[in-house]
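Of the protein chains in this complex, all but one are displayed in their positions.
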Amino acid sequence: MITVLFFAEIRDVIGLDRIVIKKDQITVLQLKRYFESKYPLLSFDQFMTAINESFVTDEEMIKDQDTVAFIPPVSGG
Amino acid sequence: MITVLFFAEIRDVIGLDRIVIKKDQITVLQLKRYFESKYPLLSFDQFMTAINESFVTDEEMIKDQDTVAFIPPVSGG
Amino acid sequence: MFKIVHDPISVEEVTNLVSRREAGAITVFIGTVRELTKGKRTLSLEYQAYDTMAVKMLGQIGEEIKNKWPDALVAITHRTGKLEIADIAVVIAVSAPHRKTAYEANEYSIERIKQIVPIWKKEFWEDGTMWIGDQLGHAEYPEGSPSKEE
Partner (left out) sequence: MFKIVHDPISVEEVTNLVSRREAGAITVFIGTVRELTKGKRTLSLEYQAYDTMAVKMLGQIGEEIKNKWPDALVAITHRTGKLEIADIAVVIAVSAPHRKTAYEANEYSIERIKQIVPIWKKEFWEDGTMWIGDQLGHAEYPEGSPSKEE
(Lines give C-alpha, C1' and ligand atoms only; values in the text may rest on other atoms or scores of the structure.)
Protein backbone atom coordinates (compact mmCIF):
# COMPACT_ATOMS: atom_id res chain seq x y z
CA MET A 1 0.00 0.00 0.00
CA ILE A 2 1.15 3.53 -0.69
CA THR A 3 -0.14 6.89 0.43
CA VAL A 4 -0.57 9.57 -2.22
CA LEU A 5 -0.86 13.22 -1.15
CA PHE A 6 -2.61 15.90 -3.17
CA PHE A 7 -2.11 19.66 -2.90
CA ALA A 8 -3.39 22.92 -4.38
CA GLU A 9 -5.30 22.52 -7.66
CA ILE A 10 -4.83 18.73 -7.62
CA ARG A 11 -6.58 18.56 -4.26
CA ASP A 12 -9.37 20.82 -5.55
CA VAL A 13 -9.95 18.69 -8.66
CA ILE A 14 -9.71 15.30 -6.95
CA GLY A 15 -11.57 16.46 -3.86
CA LEU A 16 -9.29 14.60 -1.45
CA ASP A 17 -6.05 15.49 0.33
CA ARG A 18 -4.77 11.90 0.30
CA ILE A 19 -5.61 8.36 -0.73
CA VAL A 20 -4.14 5.01 0.23
CA ILE A 21 -3.93 2.59 -2.69
CA LYS A 22 -2.21 -0.63 -3.68
CA LYS A 23 0.12 0.77 -6.35
CA ASP A 24 3.64 -0.12 -5.29
CA GLN A 25 6.25 -1.68 -7.60
CA ILE A 26 5.47 0.80 -10.35
CA THR A 27 7.37 3.90 -11.41
CA VAL A 28 6.37 7.48 -10.68
CA LEU A 29 5.58 7.91 -14.37
CA GLN A 30 3.25 4.91 -14.29
CA LEU A 31 1.47 6.34 -11.24
CA LYS A 32 1.09 9.67 -13.05
CA ARG A 33 -0.43 7.91 -16.07
CA TYR A 34 -2.81 6.07 -13.74
CA PHE A 35 -4.10 9.32 -12.21
CA GLU A 36 -4.27 11.01 -15.60
CA SER A 37 -6.56 8.26 -16.85
CA LYS A 38 -8.81 8.84 -13.83
CA TYR A 39 -8.61 12.68 -13.87
CA PRO A 40 -8.15 13.80 -17.49
CA LEU A 41 -8.45 17.45 -16.37
CA LEU A 42 -5.04 17.20 -14.69
CA SER A 43 -1.82 17.06 -16.69
CA PHE A 44 0.64 15.35 -14.37
CA ASP A 45 3.64 16.16 -16.57
CA GLN A 46 3.74 19.63 -15.01
CA PHE A 47 3.96 18.25 -11.47
CA MET A 48 7.10 17.34 -9.61
CA THR A 49 6.97 14.28 -7.41
CA ALA A 50 8.30 13.60 -3.93
CA ILE A 51 8.65 10.21 -2.32
CA ASN A 52 8.94 10.33 1.46
CA GLU A 53 9.55 14.10 1.27
CA SER A 54 12.40 13.98 -1.25
CA PHE A 55 12.08 15.03 -4.86
CA VAL A 56 12.43 12.14 -7.31
CA THR A 57 12.37 11.70 -11.08
CA ASP A 58 9.69 9.96 -13.11
CA GLU A 59 11.83 6.81 -13.32
CA GLU A 60 11.86 6.25 -9.55
CA MET A 61 10.31 2.97 -8.40
CA ILE A 62 7.61 3.27 -5.73
CA LYS A 63 7.90 0.82 -2.86
CA ASP A 64 5.38 -0.52 -0.38
CA GLN A 65 4.70 1.98 2.49
CA ASP A 66 6.01 4.93 0.48
CA THR A 67 4.34 8.32 0.72
CA VAL A 68 4.11 9.88 -2.72
CA ALA A 69 3.27 13.56 -3.14
CA PHE A 70 2.55 15.36 -6.39
CA ILE A 71 3.98 18.87 -6.21
CA PRO A 72 2.39 21.48 -8.50
CA PRO A 73 4.58 24.48 -9.34
CA VAL A 74 5.20 26.04 -5.91
CA SER A 75 4.21 29.63 -5.16
CA GLY A 76 5.21 30.32 -1.56
CA GLY A 77 7.02 33.41 -0.35
CA MET B 1 30.93 86.12 12.83
CA ILE B 2 30.76 82.46 11.84
CA THR B 3 30.16 79.29 13.82
CA VAL B 4 32.55 76.39 13.24
CA LEU B 5 31.50 72.88 14.34
CA PHE B 6 33.94 70.09 15.20
CA PHE B 7 33.22 66.35 15.25
CA ALA B 8 34.92 63.05 16.01
CA GLU B 9 38.73 63.24 16.18
CA ILE B 10 38.72 66.97 15.41
CA ARG B 11 36.58 67.59 18.48
CA ASP B 12 38.87 65.36 20.57
CA VAL B 13 42.01 67.20 19.44
CA ILE B 14 40.62 70.74 19.68
CA GLY B 15 38.67 69.98 22.86
CA LEU B 16 35.59 71.94 21.78
CA ASP B 17 32.47 71.06 19.82
CA ARG B 18 32.13 74.56 18.35
CA ILE B 19 33.65 78.01 18.26
CA VAL B 20 32.32 81.34 17.08
CA ILE B 21 34.95 83.45 15.33
CA LYS B 22 35.22 86.45 13.05
CA LYS B 23 36.42 84.68 9.91
CA ASP B 24 33.89 85.47 7.18
CA GLN B 25 34.80 86.65 3.68
CA ILE B 26 37.44 83.95 3.34
CA THR B 27 37.30 80.67 1.44
CA VAL B 28 36.90 77.25 3.02
CA LEU B 29 40.50 76.50 2.06
CA GLN B 30 41.71 79.61 3.87
CA LEU B 31 39.76 78.59 6.98
CA LYS B 32 41.30 75.11 6.80
CA ARG B 33 44.80 76.66 6.60
CA TYR B 34 43.97 78.84 9.59
CA PHE B 35 43.03 75.84 11.74
CA GLU B 36 46.00 73.82 10.49
CA SER B 37 48.32 76.56 11.68
CA LYS B 38 46.67 76.40 15.12
CA TYR B 39 46.41 72.57 15.28
CA PRO B 40 49.29 71.04 13.32
CA LEU B 41 48.21 67.57 14.46
CA LEU B 42 45.16 67.80 12.18
CA SER B 43 45.43 67.55 8.41
CA PHE B 44 42.33 69.35 7.13
CA ASP B 45 42.82 68.14 3.56
CA GLN B 46 41.18 64.85 4.51
CA PHE B 47 38.04 66.58 5.81
CA MET B 48 34.98 67.49 3.80
CA THR B 49 33.31 70.77 4.64
CA ALA B 50 29.66 71.71 5.01
CA ILE B 51 28.27 75.22 5.11
CA ASN B 52 24.79 75.45 6.62
CA GLU B 53 24.46 71.65 6.36
CA SER B 54 25.37 71.37 2.67
CA PHE B 55 28.64 69.98 1.39
CA VAL B 56 30.81 72.60 -0.32
CA THR B 57 34.19 72.68 -2.06
CA ASP B 58 37.35 74.36 -0.78
CA GLU B 59 36.72 77.35 -3.07
CA GLU B 60 33.41 78.26 -1.42
CA MET B 61 33.33 81.73 0.16
CA ILE B 62 32.22 81.86 3.81
CA LYS B 63 29.70 84.56 4.63
CA ASP B 64 28.76 86.28 7.87
CA GLN B 65 26.40 84.13 10.02
CA ASP B 66 27.38 80.90 8.22
CA THR B 67 27.73 77.66 10.14
CA VAL B 68 30.77 75.77 8.90
CA ALA B 69 31.33 72.12 9.79
CA PHE B 70 34.41 70.04 9.12
CA ILE B 71 33.36 66.48 8.27
CA PRO B 72 35.97 63.75 8.88
CA PRO B 73 35.48 60.55 6.85
CA VAL B 74 32.09 59.32 8.03
CA SER B 75 31.65 55.89 9.60
CA GLY B 76 27.98 55.53 10.45
CA GLY B 77 25.86 52.50 9.72
CA MET C 1 15.05 27.90 12.84
CA PHE C 2 12.63 26.75 10.13
CA LYS C 3 8.92 26.78 10.74
CA ILE C 4 5.55 26.56 9.05
CA VAL C 5 2.91 28.21 11.23
CA HIS C 6 -0.79 28.91 11.03
CA ASP C 7 -0.89 31.94 13.33
CA PRO C 8 0.48 35.45 12.63
CA ILE C 9 4.28 35.65 12.47
CA SER C 10 6.23 37.81 14.91
CA VAL C 11 9.03 39.50 12.97
CA GLU C 12 10.87 40.12 16.22
CA GLU C 13 10.76 36.46 17.20
CA VAL C 14 12.31 35.35 13.89
CA THR C 15 14.90 38.11 14.06
CA ASN C 16 15.89 37.17 17.61
CA LEU C 17 16.69 33.63 16.43
CA VAL C 18 19.68 34.92 14.44
CA SER C 19 20.86 37.73 16.73
CA ARG C 20 24.37 37.09 18.12
CA ARG C 21 27.59 38.81 19.16
CA GLU C 22 29.40 37.87 15.94
CA ALA C 23 26.80 39.67 13.82
CA GLY C 24 27.32 43.17 12.47
CA ALA C 25 24.37 42.95 10.12
CA ILE C 26 20.93 41.39 10.20
CA THR C 27 18.73 41.48 7.13
CA VAL C 28 15.05 40.71 7.40
CA PHE C 29 12.73 40.00 4.50
CA ILE C 30 9.01 40.34 5.19
CA GLY C 31 6.74 39.04 2.45
CA THR C 32 3.31 40.63 2.74
CA VAL C 33 0.02 40.20 0.90
CA ARG C 34 -0.10 42.86 -1.80
CA GLU C 35 -3.43 44.34 -2.85
CA LEU C 36 -2.68 44.81 -6.55
CA THR C 37 -0.88 42.52 -8.99
CA LYS C 38 -0.78 43.74 -12.58
CA GLY C 39 -3.77 45.95 -11.90
CA LYS C 40 -5.91 43.12 -10.50
CA ARG C 41 -7.26 43.53 -6.97
CA THR C 42 -6.57 40.69 -4.54
CA LEU C 43 -9.19 40.30 -1.79
CA SER C 44 -7.35 37.67 0.21
CA LEU C 45 -4.94 34.76 -0.13
CA GLU C 46 -4.76 31.23 1.07
CA TYR C 47 -1.44 29.43 1.54
CA GLN C 48 -1.34 25.67 1.65
CA ALA C 49 1.80 23.68 2.45
CA TYR C 50 3.06 20.14 2.56
CA ASP C 51 4.09 21.02 6.10
CA THR C 52 6.67 18.39 6.98
CA MET C 53 8.37 18.50 3.61
CA ALA C 54 8.28 22.30 3.58
CA VAL C 55 10.15 22.40 6.89
CA LYS C 56 12.63 19.89 5.50
CA MET C 57 13.22 21.97 2.35
CA LEU C 58 13.63 25.16 4.40
CA GLY C 59 16.29 23.26 6.34
CA GLN C 60 17.93 22.33 3.06
CA ILE C 61 18.06 26.03 2.13
CA GLY C 62 19.75 26.57 5.50
CA GLU C 63 22.33 23.93 4.56
CA GLU C 64 22.91 25.49 1.16
CA ILE C 65 23.51 28.84 2.85
CA LYS C 66 25.93 27.28 5.32
CA ASN C 67 27.93 25.99 2.35
CA LYS C 68 27.87 29.21 0.34
CA TRP C 69 28.22 31.69 3.26
CA PRO C 70 29.70 29.80 6.24
CA ASP C 71 29.39 32.78 8.59
CA ALA C 72 25.71 33.47 7.85
CA LEU C 73 22.91 32.26 10.11
CA VAL C 74 19.35 32.05 8.73
CA ALA C 75 15.88 31.58 10.21
CA ILE C 76 12.69 31.30 8.15
CA THR C 77 9.04 31.16 9.16
CA HIS C 78 6.23 30.80 6.60
CA ARG C 79 2.57 31.12 7.45
CA THR C 80 -0.25 29.06 5.92
CA GLY C 81 -4.03 29.44 5.86
CA LYS C 82 -6.15 32.46 4.97
CA LEU C 83 -4.35 35.83 4.87
CA GLU C 84 -5.67 39.34 4.38
CA ILE C 85 -4.05 42.30 2.59
CA ALA C 86 -0.83 43.47 4.34
CA ASP C 87 -0.66 40.27 6.43
CA ILE C 88 2.79 38.72 6.70
CA ALA C 89 3.22 35.47 4.74
CA VAL C 90 6.94 34.87 5.29
CA VAL C 91 9.81 36.25 7.35
CA ILE C 92 13.45 35.50 6.56
CA ALA C 93 16.15 36.73 8.95
CA VAL C 94 19.87 36.40 8.23
CA SER C 95 22.71 37.53 10.46
CA ALA C 96 26.34 37.75 9.39
CA PRO C 97 29.48 39.58 10.44
CA HIS C 98 29.29 41.71 7.27
CA ARG C 99 26.31 43.17 5.48
CA LYS C 100 27.08 41.94 1.96
CA THR C 101 26.68 38.35 3.12
CA ALA C 102 23.49 39.16 5.02
CA TYR C 103 21.86 40.70 1.93
CA GLU C 104 23.00 37.97 -0.46
CA ALA C 105 22.02 35.04 1.74
CA ASN C 106 18.64 36.63 2.43
CA GLU C 107 17.80 37.15 -1.23
CA TYR C 108 19.06 33.64 -1.99
CA SER C 109 16.62 32.26 0.59
CA ILE C 110 13.52 33.81 -0.93
CA GLU C 111 14.55 32.76 -4.45
CA ARG C 112 15.01 29.17 -3.28
CA ILE C 113 11.71 29.21 -1.36
CA LYS C 114 10.01 30.05 -4.63
CA GLN C 115 11.76 27.12 -6.32
CA ILE C 116 11.82 24.15 -3.98
CA VAL C 117 9.57 24.62 -0.94
CA PRO C 118 6.16 22.91 -1.31
CA ILE C 119 3.92 25.85 -0.46
CA TRP C 120 1.11 27.08 -2.70
CA LYS C 121 -0.75 30.33 -2.88
CA LYS C 122 -4.40 30.65 -3.90
CA GLU C 123 -5.52 34.14 -4.85
CA PHE C 124 -9.09 35.29 -4.25
CA TRP C 125 -10.35 38.06 -6.53
CA GLU C 126 -13.78 39.54 -7.02
CA ASP C 127 -14.27 37.40 -10.14
CA GLY C 128 -12.68 34.13 -9.14
CA THR C 129 -9.83 32.27 -7.53
CA MET C 130 -6.67 30.59 -8.75
CA TRP C 131 -3.75 28.61 -7.43
CA ILE C 132 -0.73 30.58 -8.59
CA GLY C 133 1.36 28.39 -10.84
CA ASP C 134 -1.80 26.52 -11.81
CA GLN C 135 -2.36 25.77 -15.50
CA LEU C 136 -6.10 25.14 -15.22
CA GLY C 137 -7.13 28.70 -14.47
CA HIS C 138 -10.35 28.81 -12.50
CA ALA C 139 -10.73 32.47 -13.33
CA GLU C 140 -10.91 34.81 -16.27
CA TYR C 141 -8.16 37.33 -16.93
CA PRO C 142 -8.50 40.57 -18.79
CA GLU C 143 -4.98 40.22 -20.20
CA GLY C 144 -4.36 36.49 -20.29
CA SER C 145 -2.91 34.37 -17.51
CA PRO C 146 -0.91 36.19 -14.87
CA SER C 147 2.75 35.25 -15.08
CA LYS C 148 4.54 33.65 -12.14
CA GLU C 149 5.08 36.01 -9.25
CA GLU C 150 7.91 38.48 -9.91
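A, B and C label the chains in the order they appear, each numbered from 1.
Definition applied: a residue touches a chain if its C-beta (ideal position, glycine included) is under 8 Å from a C-beta of that chain, and two chains touch if they have at least 3 such contacts.
This is a predicted model, so every value here is computed, not measured.
Partner chains of the missing chain, restricted to those shown and counted over the full complex, are B, C.
Where chain C meets the omitted chain, the residues involved are 11-12, 15, 19-37, 85-86, 95, 97-100, 102-103, 106-107, 110, 150.
Residue positions on chain B in contact with the hidden chain: 5, 7-9, 11-13, 41-43, 46, 50, 53, 55, 69, 71-77, in rising order.
The working rule: only the chains that are shown with their structure count from here on.
We define each chain's centre as the mean of its Cα atoms; on that basis chain A and chain B are separated by 72 Å. Chain A and chain C have Cα centroids separated by 24 Å.
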